[in-house]
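As structure tokens, the structure follows; a few thoughts come after it.
Just one protein chain is left out here, and the rest sit where they should.
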Amino acid sequence: MKDNKLSNAQIAWRAAQDIADGAYVNLGIGFPEMVARFAPEGREAIFHTENGVLNFGEAPAEGEEDWDLINAGKKAITLKPGAAFFHHADSFAMVRGGHLDVAILGAYEVAETGDLANWSTGRGGVPAVGGAMDLVHGARRIAVVTEHVTKDGRPKLVERCSLPLTGVGCVTRVYTSLAVIDIDANRFVLREKLAHISLEALQALTGAKLVIEGGVSDLVVPEI
Amino acid sequence: MKDNKLSNAQIAWRAAQDIADGAYVNLGIGFPEMVARFAPEGREAIFHTENGVLNFGEAPAEGEEDWDLINAGKKAITLKPGAAFFHHADSFAMVRGGHLDVAILGAYEVAETGDLANWSTGRGGVPAVGGAMDLVHGARRIAVVTEHVTKDGRPKLVERCSLPLTGVGCVTRVYTSLAVIDIDANRFVLREKLAHISLEALQALTGAKLVIEGGVSDLVVPEI
Amino acid sequence: MDKRVADLEAALEGVEDGMSVMVGGFGGSGAPIELLHALIDRFRATGSPGRLTLINNNAGNGRVGIAAMIDAGMVERIICSFPRSADPRAFTERYLAGEIGLELVPQGTLAERIRAGGAGIPAFYTPAGLGTALAEGKPTARFEEKSYVLERWLKADVALIKAESADRLGNLTYRRAARNFSPLMAMAAALTIVQATRIVAPGQIDPEAVVTPGIFVDRVVEVPDPQQEEALMRAGVSH
Partner (left out) sequence: MDKRVADLEAALEGVEDGMSVMVGGFGGSGAPIELLHALIDRFRATGSPGRLTLINNNAGNGRVGIAAMIDAGMVERIICSFPRSADPRAFTERYLAGEIGLELVPQGTLAERIRAGGAGIPAFYTPAGLGTALAEGKPTARFEEKSYVLERWLKADVALIKAESADRLGNLTYRRAARNFSPLMAMAAALTIVQATRIVAPGQIDPEAVVTPGIFVDRVVEVPDPQQEEALMRAGVSH
């Protein structure tokens, strides 16, 4: 464990442990895509990508890419047996219609109300939203994987988001580099934290009150 | 010509003469289905049926039916080369989205306003609507094929429909057993009539004023 | 992940009194006769499931399938576009006696309402039915000088679907015009139960040719040589 916090891969590993056998899963562009690598032994998840593929697998070897076979992040993928192609309206019917079991997304900020901000830094530049605003209202469970604080040390878990919202009251679990936190009745409920961090230290890095309810477990992940 | 009026087949023949080469056409259940038999030489129309087939052909020989290959009237059909199957939402996207060139439907009553009544006799019994209410708002041109009067001699072309409406202001041409009539600016404009019927006699069999505009041609059809 | 079940009884587990049941098919094409008849057999043996709301384009024909369910007294209400058929006795008699409810919906609106249910679209505007008895009491709105009727999504507790090929992940193809409402209903039901003429290994269905991706399917039971409603009708079969 570097810098006394989880790496992105370790956060992704932890999130993967909560994916049930047979789940249909959408992973956000970038770091959330790593979750697919850590599906627990004996469980089969089926991954969905917005651009019209169900049941894709690992990236192909370099030089073996088929650029008509990509994911929402425009990265080359491969197919597993039993894959299916479909157009964008059908793909978002899956999303909006509540057919995905879980979507695991990145975040700029998450509020204790479950609000998510992950599409605009609000600083000008070119805005881009992609499928995030559909996903947050579609999947049965919306989880976030994220650093616990920003690069300059400010909390990413806050009382109210300061950045433009992606969705209101949608996130129910956050996997951070320090803890696993549920969002329940507009509160951050701490479920797991790294053993070496005190509650007080964790609270100091969090922009809203951490509620303890029924005990806090150690957040334990393998070296990856 | 029996009884000095056109047979259903002859009405269908006349309607078929107005179908352009390359037209996409939906034919109502029952007598309108006969239109498909009379496509003029050298013109290729493509027929659509609501239950998810484009480019179907004639009925198969008896005993050769495949009951998974039927039209909206539940009659067995065959496929032409270049046919396509699709589900009901896509089928009515074709209808509602304005992709059909013409729909040719039956009628209980047609009003000079273009209103059509063809789904309910209003007399109790079991009502049934099928795809008619979608078709009247979808196809670029809605034509009606019908007897000029009911079996008991009452006009089917009227000022205002007395039966429950299928659609408001949708019909633009009516092919009857006696005449061809356009509906334009809430008027019945007579275009063709059987030569042996006087204008006065035709008007007497019609429940709204017949307007003459630019001349009336003889309605001429082959013996079929 | 394996959505295959051993037999029709296992496939139909959890279909209970008072449920809404979408039934694939347009007339006899695509009607899942074996699933329907197994449900009738259960009703006759146990008295359940009864008081069902059926959603189908039609309301049965002859003495098999949906008509046989009506005859058996399992059906409280039907949502359909066209309750007439070659032999509509089962529905007609009960309807005229006031013993069965009917919600008549224009066919394209029925299809779109079911798709909307599956696609998470709670309501949409359509021109169909405007100014007619079937749109009475429904909100309307004008867009670009044309009026439209607001229609609501339609979902169901269960969908009973007949497919041609299926794999254990629930990917489906259909046979010819037997496709009709089935791919939409598979999306719109909480529990989608499929009888497939053949079950193949994953990968045996070309990913380009999958019509219903497995995400919409809960259970698959193999029924080789399925019965065809129209053929049963013509043979005078009663169930």
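To keep things simple, chains are lettered A, B and C as they appear, and every chain counts its residues starting from 1.
Assume a residue touches a chain if its C-beta (ideal position, glycine included) is under 8 Å from a C-beta of that chain, and two chains touch if they have at least 3 such contacts.
In this text, all values refer to a predicted model and were calculated from it rather than measured experimentally.
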Interface partners of the hidden chain - shown chains only, full complex considered:
A, B, C
Specify the residue from the set A:Arg37, A:His87, A:His196 or A:Lys209 that touches the hidden chain.
A:His87
Touching the unshown chain, chain C contributes residues 112, 116, 119-127, 141, 143-144, 146, 148, 152, 173-174, 176, 206-209, 211
Given the full complex, what residues of chain A touch the hidden partner chain?
49-53, 66-70, 74, 85-89, 91-92, 95-96, 120, 125-134, 137-138, 164-168
Residues belonging to chain B that touch the chain removed from view
21-22, 24, 44, 46, 48, 54-55, 79-86, 89-90, 92-100, 137-138
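We adopt the following convention: only the chains that are shown with their structure count from here on.
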By CA centroids, point me to the most central chain in this structure.
C
Where chain B and chain C are represented by their mean Cα positions, the distance between them in whole Å
30
Taking the mean of the CA coordinates per chain, how far is chain A from chain B in Å?
56
At least two other chains touched by the same residue of chain A: list those residues.
none
Can you list every residue of chain C that touches 2 or more other chains, as numbers and ranges?
115
